[in-house]
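Here the structure is laid out as structure tokens; the discussion comes afterwards.
One chain of protein is taken out of this complex; the other chains stay put.
Take a look at chain A:
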Amino acid sequence: MSNRSFASRTYRDQGVILRTHKLGEADRIITLLTKQHGQIRAVAKGVRRTSSKFGAVLEPFMVADLQLVSGRSLDIVTQAQMVGPYGRDIAADYTKYTSAAAICETAEKLTDADGESAGAQYGLVIGALSALSRSVHAPELILDSYLLRALATAGWAPSFDQCARCGEPGPHTAFNAPLGGAVCHDCRPPGSASPAPQTMQLLAALLSADWPAADASATGPRREAAGLVASYLQWHLERTLKSLKHVERV
């Protein structure tokens, strides 16, 4: 009887490890974003022992095929097999590491209550971590593109080519995070930012994943875009991301 109930509580899913917390002597609580079950918090028993069967599979930024058992408050990881060892290459480069930490913290905040968009968020996180580990683009561009697209998926899509308030086609020269992006001259509230036109173009390219345009951008617009993305993110999340201030930018 007990075996059957154990089996019925077992499920399998693929997930990315967002963060870990130490628990007791040698265990860890793993926060995962899974493909089908959204965000899960599960206990990995004995994972901190050097002889643990889990090895590096349950380290942050890794993607794994997991077997879990649902529990009352926390699930339990019973088996794990590596699918994407992204953490290995990310930890070998400090700039990538700080960007990946910000990506995972954002994903955790965006999916802790919203289960509906978790599948789409999962795809975005995997894409960003994979791009970071393979050094496809500059880490800061991958981070900012991820942040904009993750917010858009969560329902806070910014607008960069038309006024966020009246819809007048751009390009516009003002940016206002509470209103949702670029604003025209008439709608512009006091205190709006006035970014350079190249910054607005870069933001639009990052949102639409126009990588040739984003890769060709200069350092100045990248830095300005990063500041605007951070302000937009923090306004909509209504909380500060701890990892964002540690992100290393070139």
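Here is the rule we go by: a contact is a pair of C-beta atoms (placed from the backbone, for glycine too) under 8 Å apart; a residue touches a chain by one contact, two chains touch by 3 or more; residues count from 1.
Definition applied: contacts and distances are computed from a predicted model.
Only one chain is not pictured, and the protein name UniProt records for it, out of "NADH-quinone oxidoreductase subunit N", "Glutamyl-tRNA(Gln) amidotransferase subunit A", "Nitrite reductase [NAD(P)H] large subunit" or "Recombination protein RecR", is "Recombination protein RecR". Of the listed residues A:34, A:98, A:111 or A:159, the one in contact with the hidden chain in the full complex is A:98.
Screening A:16, A:82 or A:110 against the full complex identifies A:82 as the residue touching the chain left out. Remark: the residues of chain A touching the chain excluded from display are 19, 24-25, 50-51, 53-57, 59-62, 81-82, 85, 87-88, 91-94, 97-98, 101-102, 104-105, 108, 242-243, 245-247.
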